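One structure, pasted below without further comment.
Here the complex is missing a single protein chain, while all its other protein chains stay put.
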Amino acid sequence: MTAEAYPVLEEPKTFFLAPLSKPAPGSAGKTGTWRTHKPVVNLEKCTGCLLCWLYCPENTVIKLENGKVAIDYEYCKGCGICATSCPFDAIEMVPEV
Amino acid sequence: MVVKTLTGNYAVAYAVKLARVQVVSAYPITPQTTIVEKLSEMIEKGEMNARMIRVESEHSALAAVFGAASAGARAFTATASHGLLYMHEVVWWAAGARVPLVMAVVARAIGPPWNIHVDHQDIFDQRDSGWIIAFAQENQEVLDLTLQAFRISEDPRVYLPMMVGLEGFILSHTMAPVDIPDQELVDSWLPPRRQPYVISPDTMYSMGNIAPDEDHYMMRYSMAAAMEAAKQVIDEVDKEYGEVFGRSYGGLIECYKCDGAEYYVVITGSWAGDAKKAVDSLREKGVPVGLVRVRFIRPWPRERLLEALSGAKGVIVFDRAVSMGSVGPLFADVAQTLYPLGISMKGVIAGLTGVDVKPGVFEEAIAGFIKEAEEGPVFVPSEWLLPRKYRGKYPSIPREVIAR
Partner (left out) sequence: MTVNLKKLPDHKYVMPGNAACPGCPETMGMRYLKMAYGDNFVMVIPAGCSSVIQGIWPKNGINAPVLNIVFAAAASAASGMKAAFDMLGKKDVQVVVWAGDGGTGDIGFQALSGAAERDEDIVYICVDNEAYMNTGIQRSSLTPYGAWTTTTWTGKKEHKKNIPLIMIAHGAKYVATATVGYPTDFIEKLQRAAKIRGFKYIHLLAPCPVGWRFDPAKTGEIGQLAVKTGLFPLFEYAEGKFQLSPLSRRYKDPAKRVPITEYLKLQGRFRHLLNKPEEIKKIEEYIDSVWYMIDVLEKAFNPQAEAQKLLRTL
């Protein structure tokens, strides 16, 4: 073995369970159920400036091919930052029913 | 191969160099300091290709080598006493993460008052953490055990970090001739570092976020499984090491004059050397006594001990540490192991805080136990062997004698 040698990643040979995780959506479940208000995008007002996409803490504002945006309601927690950050009032927070 | 006269600490440093460790980090503490001084020198002189991180504390030292090992480097640190206690939290973290890692622990008493002399309290304090924990008796064994530690820790059946214990000053600062094996031979014997995962952009693994309680339980269970498997690995590695380098030590335990023995001493660490002298002397007097030196306190060598002690009439255990309010930790494990044998047992607390225990003192204690046991079954969980100048001047702590 020389220094600069990479370690060999070898599978453990006994029952092995380690606190190892990998990135995946929903690590806290379907967080869309946390919402009390949901953001609704008015595509007519949306100019595609992407500020909502930039500010969204959850990565639940999705860029559309037409340059505008949509919301991933499965996980959106309804914080409302997208609505606050929109300079064109194109996002409205609507109470969940 | 070259023979040099080395302190135990330098023996550690040479082994670390031979193992081609890539990242070293440590914080000075007596009596460990000369290990990292030597490693610094080797690295700065270009004799060893590694990075040295000169951290601001032991907590950081173990965290740094843990970080390095998680990223894929063979890594090493060393400490003692309060340094080890200060690391304690990271000790557990490293074991739970299942990252192979080696640390030398130069056993030293814990204050207050300040005391740099040897006892085993510091290393026994880490007993439950999930590290493989071993103790050497002599400087040569220190080097050999440190090399073996990388093999054991990085074995895919194990994947647990390992501590190599050596006694402060008794080994760390005492010179003795040590065979230093050739680099080529070590390279042929010690494979490239193996580990179960790395934290790196290549793998996208993360380590340590919250897990459900049931899964966390199973992670602990998996550590226990690895500890069980480690018993075989340790014996194998030591045997194989003997075939390649010409020295082996018995693996988990060393039996000394066990043939024909009826009574046994159980002990760990370098003071076993003095206890062996007492055994020699008693043997000369015709007393059928042998000695088992526990080389690995974790994993606990239950099966090997039961096998070695199955014919014993009585066992006396010397602890250089104590669980305050209970018994010596070595005794506790010996007693739970030998419970099915129903034989006489005594635990002796001695040599704490650097108090020297001479062969004559061992002999007296061993002979006394044998005399008691010959009169009838005896079970004394902890008897404090007071330093000579205090002996007889203080009332003994009422000792629990359970006759069966």
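The first chain written gets the first letter, and so on, giving A and B; residue counts start at 1 in each chain.
Here is the rule we use: a residue touches a chain if its C-beta (ideal position, glycine included) is under 8 Å from a C-beta of that chain, and two chains touch if they have at least 3 such contacts.
Small disclaimer: the values here were computed from a predicted structure and weren't measured.
Of the listed positions B:6, B:35, B:64 or B:352, the one in contact with the omitted chain in the full complex is B:64. Looking at chain A, the residues touching the absent chain are 3-6, 19-31, 34, 48-51, 53-60, 62-63, 67, 72, 74-81, 83-85, 93. For chain B, the list of residues touching the undisplayed chain reads 22-23, 25, 49-51, 53-57, 59-61, 63-73, 75, 89-90, 93, 199-201, 203-212, 215.
Criterion: only the chains that are shown with their structure count from here on.
Touching chain A in their complex are the following residues of chain B: 20, 22, 49-50, 72-74, 96-98, 156-159, 187, 190-198, 203-209, 211, 215-216, 218-219, 221-222, 225-226, 228-229.
Chain A makes touch with chain B in their complex at residues 1-23, 27.
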